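Shown here: the complex without one of its protein chains, the others still in place.
Let's look at subunit A:
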Amino acid sequence: MALKIVKGSIDRMFDKNLQDLVRGIRNHKEDEAKYISTCIDEIKQELKQDNIAVKANAVCKLTYVRSLTFSCNTLFCCTRIGYLAASQCFHESTDVIMLTTNQIRKDLSSPNQYDTGVALTGLSCFVTPDLARDLANDIMTLMSHTKPYIRKKAVLIMYKVFLKYPESLRPAFPRLKEKLEDPDPGVQSAAVNVICELARRNPKNYLSLAPLFFKLMTSSTNNWVLIKIIKLFGALTPLEPRLGKKLIEPLTNLIHSSDSELIVPLSCIAVLISLSSGMPNHSASHVVCVIVKYLGLLAMSKILKTHPKSVQSHKDLILQCLDDKDESIRLRALDLLYGMVSKKNLMEIVKKLMLHVDKAEGTTYRDELLTKIIDICSQSNYQYITNFEWYISILVELTRLEGTRHGHLIASQMLDVAIRVKAIRAFAVAQMATLLDNAHLLTGNTQRNGICEVLYAAAWICGEFSEHLENPLQTLEAMLRPKVATLPGHIQAVYVQNAAKLFATVLRSQEGNTDSTTAQETSQLMIDRLPLFVQSANLEVQERASCILQLVKYIQKLQQKDVEVAEEVSALFAGELNPVAPKAQKKVPVPEGLDLDAWINEPPSESESEDEKPKAIFTKEEPKHSRPRHTEVDEKELARRREARKQEQANNPFYIKASPSSQKVYQETPGVEHIPVVQIDLSVPLKVPGLPMSDQYVKLEEERRQKERAEKKKKEKKKRKEKRSGRGKKHDSGPESEEDITPAHMVDIVTEEMPEVGRSGMNFTEKSSKHKKKKQKKEKEEKEKKKKKKHHHHHHHSDGGGEESVQNGTVEEEEPLPVSLCACVCDIQGNLQDGSQVVVSVIFENKCNSFLKSMEFNVLDSLNSKLQRPEGAGPHDGLTVPFQLPPGVSNEARFVFTVQSIVMPQKLKGTLTFIVKNEDSSTHEKLDFKLHFTCTSYLITTPCYSDAFAKLLESGDLKGSSVRLEGVNMPFHHLLARICFHHHFSVVERIDSCASMYSRSIQGHHVCLLVKTADQTVSIDAKCDEPSLLGNVLDEIKQTFSQC
C-alpha cells in the first residue's frame, strides 16, 4: 500500500496538468482526436488513484475537455453541465479561467437563448477582473436582448462586472437605468436589485433616481421589488430628509393593504412592517409569531436611535423577551435594553439581568449578559448610575460567575470607577480587600482571561488607596500568601508592587505607636514572604520582588537603630495618579505671542505680501501691550471667577474637581445629605464575599429618592408660598423627571475636564470670527484669480483638441468654477430609433456650501445641430434644469439634440446660468462651456455575427482607410476593451493578436475595423461607407491611445 502511494506520487511528477493538456492539444494538430482519447484514458487512470490532488487535477482537465468538445457540438445538455461544473469548481485564482474567455463569448452570442443563459449563470459565479473587462461589452449588448430571460440575467450579472471592473459602471449606467422601466417585471426587479446593491455601497450617487423609485414603489405589485425599494429608501432618507416626509403616506398605504394577519395590534410591530419590509406576505400560514417578535425587536432597536421615549414605554415587554427560550430573541432584547436605560430604571433592569445571569445556561449567553450589564452601566461615562456603591457591589457579584471570559472587563471597570469616583474609594477598597482575602475562591478557576483578572484590579486598588483600608496588615498578609504564586505573572507583579505600598501604610500606622516591635515584625513578614516572588519565572515579578526585598531589608536595619522611616517609605509612593483625558492637549491654551498659523519663514513671495508686512509688525507688537493688561485682569478677576466656576461645578452633577475640597463640594450639594452612606458602611462588615447585596441598594435608592421628592415638595411649597402672586405653575414638574434624580456619587468626567473659560473666551471667539471674515475676503479674491486662470487654462485645453473629451469617449465640459459647480458629461448616446437625435447626459455636482437653484442650460445652435427645446420656445431660450442642488449633491439631466450630418465632429458653445443662494444673499452666476460631439458619440454598439461581417466586407460598398499606432504598450485584450468602451465597437472575432470589430452609426453607416498588433505597434484597417466619418473616428481612436 505504502509502495503504491509512493509510486503514485512519483507518477504524479510526470502527470500533465491542465496547461500541459491545452498545449498538447494545440501541438497535435494532425491527430487531435487520438491525442484527446489518450488524455481521457490518462484521466481515467488518475481518477482511480488514491491521491486526492491527482483526482482534482483530473476532474479539472475533464471539465476542460468536456467544454472543448461539447462546444464544437453545441449540445445544450453538455454546455449546461460544463458550466455547472465550472461554477462549482472555478474561483478567482483558478488558472483555467484565462482560457475560457473565448468560449464564454461564443456561448454568450449563441442563437439559443438557453446557451446564453447558462453561460451567464456560470459566469456570475466566477467573474474575474479580466473576464469582466473582456466581456463587459458583450454583456452590455445582451442587456438589450429581445428575450426578457436573457435581459434579466444580463442586468443581474452587471453588478458582478461592476464589482470586478468598476470602470464599466459609467458607460453601463444609463442603460441600467433604462431597464428600471422595462416592460418585463423580471428585468425590472433585476435592475432594482442591482441598483440597490450599488446604492448600498454609495447611496449618495443614487439620490437622483429617487423619483423613479418612488414611481416604481407606488406602481409595482411585485413584493420583491417593493422590499428592495424600501430598503433602498432606507439608505437614501438619511441623505435627503425631504424624502422621508414623502415616503410616509405610501408606506402606510402599503401596511394597510397588506395581509391583515400581519397587523398585530402592537404599535411596535406596525412600525416594524414599514421599516423592515412593508411586505404583503401572501402565504400568511407560515408567519409564525416568533418571526414577528424577532423582527419587532429588530425594528425597535432602529426606532430607539431616534425616538427613545416611545420604545421605553415597552420596557416590560422587552424584559419579558429575556425569558424567551430563543437565543436570537434574547440577544436582540439585550441590545434594546442597552438603549432603554435611564437613571430611573437602571437598577431595576440590572437586577433583572442579574437574575438571568444566575439562570442562564451556556457560557456564551452568560458572557453576553455580563458584557451587556457592564455596557449598560458604563455607557456615556456612567451617565445613568446614581449610586456607585451599588455598581461596585454588582461588579463584585459578577466575579462569582463561573467560567466567564470577561474577568478583564470587570477588572477594568473596577479600576475605572475607583479612580474616577473619589467618594467611592473607601467602599471600593473595603470590597477589594474582601476579594483579596477570599482570592482562593476565584483562583480555583484557572481558565485564561478568567476571573482571576479581577485580582489584578483588587490588588492595585488596595495598594493605591491603602489609606482607606481598615485593616491593612491583614490585607498585606493576604497578598503575600504562597498561593499567590500560582496566579499569572502580570497579576503577581501587581501584587508585589502593591504589597510594598501597603507596607508603607502599615509602617506609618505602626510607628505612631510606642511599641516599635510591631513595625519590625511587619518588615520581617515582608522579608519572609518576598523570596517566593524573587524565585518567580516571570521577569517582571522577579525584578520588582528583589528590588523591594532589598529595600525592606534596608528599612529593617534602620528600624533596628530606632530610626523613623515610615515617612520616607511612604514618600516613595506619594502623589496621586490622575486620569488625563485623551483630548486634554487641546485644552492647553496656546502661549501668547505664538501664532500657529503664521509662517516660520517668509512665505514664497506673493503680490499681496507687501500689504501684509506692516500688519504683521502690528500684531507682533500688540501682545506686548496686552499681556500685562491681561494678567491684571486675571488677578483682579481670578478669585471671583474661581468662585463662580466652583459654584458651577457644584451644580454640575458630573463634576468633581481634582482638588482637596471635592469632598466638601460633595457634601454641600443640596439634596445629597440624605444619602445614607454611613449606614451602608455599617452594613458592609458582613464580610461574606459576593453576598448579593446590590438589592439593598435598590431599596435604599428608592428611599433616598422619596426623601428627595419630599424635600423638593417642601421647597416647592415654599417657593409657591413665596411666589403666590401668579406664575407658580411654571415649576410644576411631573411625577419625577430624569433631571430630578440627583446622583449619589459623581464621576470625574475626564473628557470634560476643563470647562471653557467664561467671558474672556467669548472675546477670543469674537476676535477670531473677525479674523475669519477677513480671511474669507482674501480667499474670495484668490478664488477669483484662480477662476480667471482656469479659464485661460481651459481654453487652451479645448483648443488643443479636447483631450478630455477623448478620455470619456464623448464630450467634456469645462469647469471654470471649481468651487461652486462641476458639471461633466457622462454620456452622449445616439438614439437608434431616430437617426438624427443625440442624447447628452450631464451630471451636475454642487461643490460649494451654498444652495444652487434656477439652473438654466442653453446652447448656441449651429446649422448642423440644435438643442431640442419645448414647443413654443424661441431658438435662443434656455432649458430649465429640472432640479435644484443642495451642497454636495449631484444630479443628472438629459438634453436632446437634433443633428443633421454626423460625419464631422462638432463643438457647440453654451452657457449655464444659476443662482447661488447663501443664508443671507443670493447671486446670479454664469458658466460657459463647450460641448464636443465626437464622431464616436454617433456610433452605437451593435453586435454582428462573423458571417454577416464577412458578407459586409465582400459587398464592396465600403471604402477603406488605415491608421498605425506606435508605442502602444498594453495587452491586446485591454486594447480591444478600450476601443469597445470608448468608441462603442463590439468584437466580432478575435484570433490571437488580430481582431475584427464592428459598429454602426445612428444613421446606419457600417464601420468595420481590423485591428492587428505586433511589437507595440497597432495597425487598424478600417472600412466604412462614409469615408469622412471613418477618418474622424480613426482620429479619435488615435487620440485615445496617444493619451496613454
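In this section, contacts are C-beta pairs under 8 Å (C-beta built on N, C-alpha and C of every residue); 3 or more make two chains touch, one makes a residue touch a chain; residues count from 1.
One rule holds for everything that comes next: contacts and distances are computed from a predicted model.
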item	value
Missing subunit (named according to UniProt) among the choices "Mitochondrial ribosomal protein S22", "Vacuolar protein sorting-associated protein 45", "AP complex mu/sigma subunit domain-containing protein" or "Trafficking protein particle complex subunit 12"	"AP complex mu/sigma subunit domain-containing protein"
Touch criterion as defined above, residue of A:K152, A:K344, A:R869 or A:K930 at the omitted chain	A:K152
Option from A:I97, A:L176 or A:I329 whose C-beta touches the chain left out	A:I329
Residue in contact with the excluded chain [from A:I43, A:A190, A:L236 or A:C980]	A:A190
Touch criterion as defined above, residue of A:Y165, A:F213, A:F233 or A:Y294 at the omitted chain	A:Y294
Touch list for subunit A against the chain that is not drawn	9, 12-15, 17, 20, 23, 26-27, 29, 32-33, 36-37, 53, 66, 69-70, 72-73, 75-78, 80-81, 84, 91-92, 102, 114, 118, 120-121, 123-125, 127, 149, 152-153, 156-157, 159-160, 185-186, 189-190, 193-194, 196-197, 200, 222-224, 227-228, 231, 276-277, 279, 281, 283, 286, 288, 290-291, 293-295, 298, 325-326, 328-329, 331, 991-992
